[in-house]
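First the structure, then my questions, so here it is.
Left out: one protein chain. Kept in place: all the others.
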Amino acid sequence: MFNKVLIANRGEIAVRVLRSCRELGLQTVAVFSDADRTAPHVLMADEAVRIGPPPSSESYLQMGHLLEAAAKTGAEAIHPGYGFLSESGPFARQVEAAGLVWIGPPARIIDEMGDKLAARKRAVEAGVPIVPGLDDATADPALLLQAAEDMGYPVLVKAAGGGGGKGMRRVERAEDLPGALETARSEAGSAFADDRVYLEKYLSAPHHIEVQIFADQHGRTVSLGERECSVQRRYQKVVEETPSPFISDDLRRELGEAAVRIASACGYIGAGTVEFLVDGEQNFHFLEMNTRLQVEHPVTELVTGLDLVAEQLRVASGEPLSFSAADIRPLGHAIECRIYAEDGFDGFAPSIGTILELTTPGGPGVRLDHGIRAGMEISPYYDPLLGKLCTWGANRDQARRRMSRALEELRIVGVRTTVPFCVAVMEHPAFVEGRYDTHFIDRYIGELSRHAARSNAHLPAVAALGAALYAERESPRPNHRAGGTGATSPWLEAGRRRQRSR
Amino acid sequence: MFNKVLIANRGEIAVRVLRSCRELGLQTVAVFSDADRTAPHVLMADEAVRIGPPPSSESYLQMGHLLEAAAKTGAEAIHPGYGFLSESGPFARQVEAAGLVWIGPPARIIDEMGDKLAARKRAVEAGVPIVPGLDDATADPALLLQAAEDMGYPVLVKAAGGGGGKGMRRVERAEDLPGALETARSEAGSAFADDRVYLEKYLSAPHHIEVQIFADQHGRTVSLGERECSVQRRYQKVVEETPSPFISDDLRRELGEAAVRIASACGYIGAGTVEFLVDGEQNFHFLEMNTRLQVEHPVTELVTGLDLVAEQLRVASGEPLSFSAADIRPLGHAIECRIYAEDGFDGFAPSIGTILELTTPGGPGVRLDHGIRAGMEISPYYDPLLGKLCTWGANRDQARRRMSRALEELRIVGVRTTVPFCVAVMEHPAFVEGRYDTHFIDRYIGELSRHAARSNAHLPAVAALGAALYAERESPRPNHRAGGTGATSPWLEAGRRRQRSR
Amino acid sequence: MIIKALIGDREIDLQLRPGDGLPTLSVAGRQADMDLAQVSDYSWSLLIDGQSHYLSIRPSREGYQVLLREQTYQVRLQSEMDLAMEKLGLRRGTAAEAGTVQAPIPGLIGAIQVSEGDAVEAGDILLVLEAMKMENELPAPLSGVVEKIHVTRGEIVEKGAVLVVISAAREG
Partner (left out) sequence: MIIKALIGDREIDLQLRPGDGLPTLSVAGRQADMDLAQVSDYSWSLLIDGQSHYLSIRPSREGYQVLLREQTYQVRLQSEMDLAMEKLGLRRGTAAEAGTVQAPIPGLIGAIQVSEGDAVEAGDILLVLEAMKMENELPAPLSGVVEKIHVTRGEIVEKGAVLVVISAAREG
């Protein structure tokens, strides 16, 4: 195996990759922008190289800087994490051209599966149902209108060249279609340099369920089971779990087989995820394939006992998978809550600031992956994901209760986070019973907010008392008189003094 | 089940118990001495009651204060943790007399198994070999000398009434025996109010292997497998693991059966541990039984997936065990390193001070149980155990490498800890190969120390550079001149200034 | 000395009695045993009749910002005097004026598309606020003249920061 790995990423995923490298005895090279000089991934790595100023377009997305850093440190392989350049065929190609090992699938597979239309074609060839739609992106307007009519409104206009909600439009009525196509084409063109769009039937209230697959360079492709990812807002996942509380064992098997067929069909190598939409009647449709490690991979690790990053490193170095399909016997249940620097009860508004204090949960069945530390500045430059809290339980109920307990232990002072929102999700009846789909957040956001307020109804009074005692304590003692009147109230003095000194 | 549990302990074990209570939906009451007003177990509990000044004899060992705290808060059950009053028959009796549930075995079992001679008798009755010895504590000197002669020197003089090394003497020669008996009797008398002593053959280089058992009130007694605890200094465990890398599967089964026989024989209820000494030829001898939760219980939890504290709570409330012997299928390998506030390379000298910063490890396969926080004072009042770092791996090698990685991530600034010592243990060839017994530390302490120095040979220079740059940076700028001479060296100025201001 | 604490639209009556030792407080008439102990720079342990609460407390522009079970509460404290003044209508206005454009979310100032002195129509884009991968175009809330631009391109602003002030165009 190679001896030194450059991790072309930051935050929790850079830390995650670093941990597996270290356990395998590999040297690690971190890269950092000026905003990340003292970020955890830099502090933990064996070596660290500056690659530019804070904006990612000038640092983490600069292929040349990354390759230079690898050359300078003698790194022999590059792990891209997720996001940034992880699904860039051109970067994978440059890495290989530089004589380095790319820890991910070959560039041609990234290119092919990154093209949504090509991916849909692969799925069809592999006998896997796809979401009904019209794949001919160049079709004339009349044909498109007819196709939309046939599949029934609402329909989705989607970009062939990329994802993340960009270039995507939901269309309710025929008269809105031409305009939506126009806007989507223009957005897609500027976002992905590829203005091809296509039509997909809009499935109402589906489940978003994905299958983790792994393939080596020796022809073995294995499914590691599914993840239920339906707790989403704006197509961004917030809570994931495995196994899915919704699907039948038959469907579970079918999804696994379908995922393996698609991966095999395109000659996949490495870790990949095949995403499906599953409707209320357990009909499933291929949605897309992610040719990289997924944010939510830890839940799969918790029930299988595998280290997916270690496996990526092995596969990239040419070793066979360390397991076969028969070895995959998922045990128990795992849940992940994503900790974003966002206020879940205020439209997921981002929160920036300094993390003043950090207290992490521990004890049985708790796993925390994060890339923050006390004293760290959370800037608007990067993704707001601070970390991921995962719990394992012998059954779903234990994992869920454990998550509530661990969320309560996690304390991040200085920025608002999705922690209280996740607590409310864990306690919502629909989640408790495992009855939820991708509309869960939209449907229940009001209830979640009211539930949080209700179960914390006593807390405003506690906060008021805390503030009053604090003000009393911080006030200058000389002014303090027993039975003093409001006019000389020590705490108001203190409050005012502090305001002035700002 | 009861609704509110008082946890009659502090530190990491109070936090541990609290976590399981919370996951089961039980209210928690913490108790604290004045030294622990802002300790983590107080911050995390639902309620907290002061029970006295810092010395444990005036707080955590005050049965009356604990019972008052329970009465005041309406707690219905008491969990004693380990240490303090966990093996006090009188306290268990008082708890039950107050109408509360005692989370532990009944007082009569604590009394019986706390009496080492009675415990040895139980083992013999259960057909389990014991360490050869003379159990007649009242035997006349001639008889004792004869018995020692028969079993062969060295022999151990041990106290019948307690453990922890108190009242224990190793005797090499017949002429030292009478004196040793005298001293041991006097020590035992003052420590346990019971001056009975007995003789045991001193086994050379045995393994210390213990079996976790669990019994409910409905007659079911189950073994949860063994723990290898041979990495000890002064009879105190430092590293534990399961399964033992030393014993055969046959012996593993035999030990489990023997432990269950002993527990059944005394009508055991709850969590208990049966300790054995195993010699180089895999002959085993019953040593003693601990009638409480063990510090090192997490390694058993990691391979079985069980929550032993939750199980204690269930059993105490009269519920049957949630598992049967057939359900116990240990998976993978787990290691625990105890993090003491002690310098492992300086004779385990204790270290007190303030924890200035705390950074905890995370990622796959890592579990941390601790009772500390940044800003907390480590005082000499209590046990120096700060926490326990555990790792799980699919096999022993993965668990061990993961432990090295996690130990590197753990940063405790302000007090010296056993972390660097544990790193050296993880990398020592005898530990790597699983070839070690209870003499491991004594035999290899020099090697461990040299290994640490060797593998960190470059660090003194790094520390020197860090100090030099720090001094340069902290120095007053006005004095700073390019090409300055030694006489005006800015860092020496800074160093002196700081010394004066102390 | 009756005091009110305001949290959002909730009012809580408190009564603080500074005694010889610890002050005692009663909430809505009920007196409680209280102990506030400092844990760290920003955090405090508050025991109320034995109930344990772990808070972080920081003075803020509006009063105090209290973090409790990962929820943030803004607390304003009022004395009898404040209440009397409020009755007389002497309360300080806090609502932003109509022509003030504040940052709806924290972010990075991108392109600024107007200059001081420019005439703008309601809805005209004033500047771009970039935050976590999204570009947000902020429009003029009313027609008028750009009186003041408080930020420059590349600056990081907090939520609520005043970015631009528009003085309303006089009608007729």
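Residue numbering begins at 1 within each chain, and the chains themselves are lettered A, B and C in the order written.
Throughout what follows, a residue touches a chain if its C-beta (ideal position, glycine included) is under 8 Å from a C-beta of that chain, and two chains touch if they have at least 3 such contacts.
All figures in this text were calculated on a predicted structure; none of them were measured in a lab.
For the chain excluded from display, the touched partners among the shown chains of the whole complex are A, B.
Of the candidate positions A:Val42, A:Leu306 or A:Leu368, contact with the unshown chain belongs to A:Val42. In the full complex, the hidden chain is touched by subunit B at residues 349-353, 356-357, 379-384, 407-408, 410-413, 416-417, 419-420, 423, 452, 456, 459-473, 480-487, 489-492, 494-495, 498-499, 502. Those residues of subunit A that touch the chain absent from the view are 29-30, 37-38, 42-49, 72-73, 373-375.
Here is the rule we use: only the chains that are shown with their structure count from here on.
Once the centre of each chain is set as its mean CA position, subunit A and subunit C turn out to be 31 Å apart.
Contacts with at least two other chains are made by residues 357, 408 of subunit A. Touching two or more other chains at once are residues 40-41, 54 of subunit C.
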